[in-house]
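Handing you this structure, nothing more for now.
All protein chains but one are shown in place.
Then we have subunit A:
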Amino acid sequence: MKIARETSPRFAAIKGYLVPGGCLAPALAFLALFTFWPLVSTLKLSFYQWNMVSPTPKWVGLTNYLEILRSREFWLAFWHTLEYTLILLALNLALPYITAYILSRLVVKGQNFYRALIFLPSVLSLAVAAVIFLWLYNPLAGPVNALLRLLGLPAPPWLSSYGWVIPALTVITAWKSFGYNFIVLLAGMVAVPQELIEAARLEKASNWQIFWWIVRPLTSGTALYVLVMTVIIGSQYVFVPIQMLTNGGPDQASTNLVFLIYQYAFNFFQAGKAAAAAVITLVIFGGLLFLQKRVLEKGVYYEN
């Protein structure tokens, strides 16, 4: 289709903005309505005391922030968030990375079979996974403990013991998101140019050398993506098993920042405190993203 040219270059410039702007408008409208407007309301709510039912929220200034930063449960939740994240990085970044490398370079037969098998848990809802694990973890009748006892190993009550509850809940989340991360990383590995590897083979490079000097740098972009997703999304994903299985218990031993926000809002109905905790969490994760941009991106290779 032909667009009639106007004589004024100024008008043309405006028009140049108009068309892409119009195309972006629907997406921007949704973003504004469902992302930025709630964000601003949250910020506003964090200065009030409100139980979501009473008609008049009460202005309390920075009290919510001060109370949260002084409370034991916030710092517990903070450290637990780090703990969840570290375990998730091991199970959902390092492990699928190694698995993807093995499957892309070293396994020759039955590749599709393994891929399907590993991806399978990803299609299951996390809530369903949580219920399955509740049965697996049952301290007296569950198969996990039955097996451990059979082997003569100690069988802890997974979901009600201080030390074990976080690993036990993380395993549920990891089991569910392992497959997706694996597929993403595998795609990154397959995209490594074959001729580079063949050239290295001719030079009698070992598998380890190929991995460390060729595959690792060339997949760093993908790995960074998975890393960021694991850190940001991970703390939200573990929310489901926490909420369904432990409610942050025993004695807040499994709470994290996201669950704490939920608990303030929908268990204690202190909307102001929940909003303040949400803002603090946003700042923490914002800081992490900033750090990632400044530090990690420097060492990352992007094809274009």
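Criterion: a contact is a pair of C-beta atoms (placed from the backbone, for glycine too) under 8 Å apart; a residue touches a chain by one contact, two chains touch by 3 or more; residues count from 1.
One rule holds in what follows: contacts and distances are computed from a predicted model.
Colleague: Could you check which of "Germination protein YpeB", "Sodium/solute symporter family protein", "Pyruvate dehydrogenase subunit beta" or "Carbohydrate ABC transporter substrate-binding protein, CUT1 family" matches the UniProt name for the chain that's left out?
Modeller: Record says "Carbohydrate ABC transporter substrate-binding protein, CUT1 family".
Colleague: Can you work out which residue in A:G22, A:G61, A:G152 or A:G299 touches the chain that's missing from view?
Modeller: A:G22
Colleague: Tell me which stretches of subunit A touch the chain missing from the display.
Modeller: 1, 19-20, 22-23, 25-26, 29-30, 51-54, 138-141, 157, 159-162, 247, 249-253, 266-270
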